[in-house]
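Not every chain is included here, but those present sit where they belong.
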Amino acid sequence: MGIAVIHGSSRKNGNTDQLARLLVEGFEADHIYLADYRIEPIVDYRHSEKRPYPDDDYRNVLERVLAQDVLVFTTPIYWYGPSGLTKTFIDRWSQSLRENKEPFLAALRAKSAWVLAVGDDEPHLKGIPLIQQFQHIFGYTGTNYAGYIIGKGNKPGDIVQDTVALAAVEAVRQQWTLERRTLT
Amino acid sequence: MGIAVIHGSSRKNGNTDQLARLLVEGFEADHIYLADYRIEPIVDYRHSEKRPYPDDDYRNVLERVLAQDVLVFTTPIYWYGPSGLTKTFIDRWSQSLRENKEPFLAALRAKSAWVLAVGDDEPHLKGIPLIQQFQHIFGYTGTNYAGYIIGKGNKPGDIVQDTVALAAVEAVRQQWTLERRTLT
């Protein structure tokens, strides 16, 4: 069982990053920091002549994502939604829908996905639109939305005080450990 | 009464654009197509040494937005949320919160905002996270969330068949006409 951790934060070592690393520690994980790549906004060619899509890092990043069995989208809650980095990456899926729809959806249907979001302003209430947005995204792609973890934190290190988030992390890890045993 | 129309679509003349133009026709409006500008993702310096923010079009675009009394955020519903262009622009508000928090919030508190979103996949249900995300955004900035319009459309021109969206557009226009008279 390999895990793609798709980091949407603009910086490393923040609370979101820290919680994500606790989550996947000891599992085979490919950490993909979107901030390290150039991914342009989607251009919508659905109803116009098709021109080349941006020649940037999208395809390489996507390939790494699709190479794993489990997806973990981690994002700080920026303005009550996923970060622009995360959203722009997902917007580009529309390009993959045009370029090779069936294999792309088949790949996503075979995966389980988790969302890990950390925020400061009542994240358990005001993070709900983010959680529901991923519900519809995974509903469309047919990906199994295995669950989500909401953490609360602002200053670096806050997250390790969030006992509920840590318990949720531990519960997911136990589930993965069982699945890994079953697969072996 | 001046209106800033902040277009989040990647292309002009689509359904979202068309509905937005019906909405503001005859009113003083500044059409800002985010796709025409370079706006980089936010970098989060809240808890690290402050370095320069990207030297891109953000400040100019923001200035035009804040120069108007009414904000209309128009976006196609991309993956059940605002477009990456829209989200990245709003993420950058965090920069303004650091650079000049009080004047920035004071400016936003004085404005009314509308959201106009067009989607194809059950937009009145699956567009709800987008609507709620803006609810929390405007709740934070103190901006009056005057209302929203959801349209349904996929192929170009679909939108003019959406009689409910057109009626909502008309109702907003009537309200603006009354307000304009009152202000004069």
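Letters are used for the chains, namely A and B, taken in the order the chains are written, and counting of residues starts over at 1 for each.
Throughout what follows, a contact is a pair of C-beta atoms (placed from the backbone, for glycine too) under 8 Å apart; a residue touches a chain by one contact, two chains touch by 3 or more.
Bear in mind the structure is a predicted one, so any value in this text is a computation, not a measurement.
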If 2 of the identical subunits are displayed, how many subunits does the entire complex have according to this structure file? 4
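Heads up, the rule we're going with is that only the chains that are shown with their structure count from here on.
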Using mean CA coordinates as chain centres, what's the chain A-chain B distance in Å? 25
Using the touch definition up top, name the residues of chain B that touch chain A in the complex. 9-11, 14, 35, 41-44, 46-48, 76, 78-85, 87-88, 90-91, 93-94, 121, 126, 128-130, 132-133, 136-137, 140, 154-156
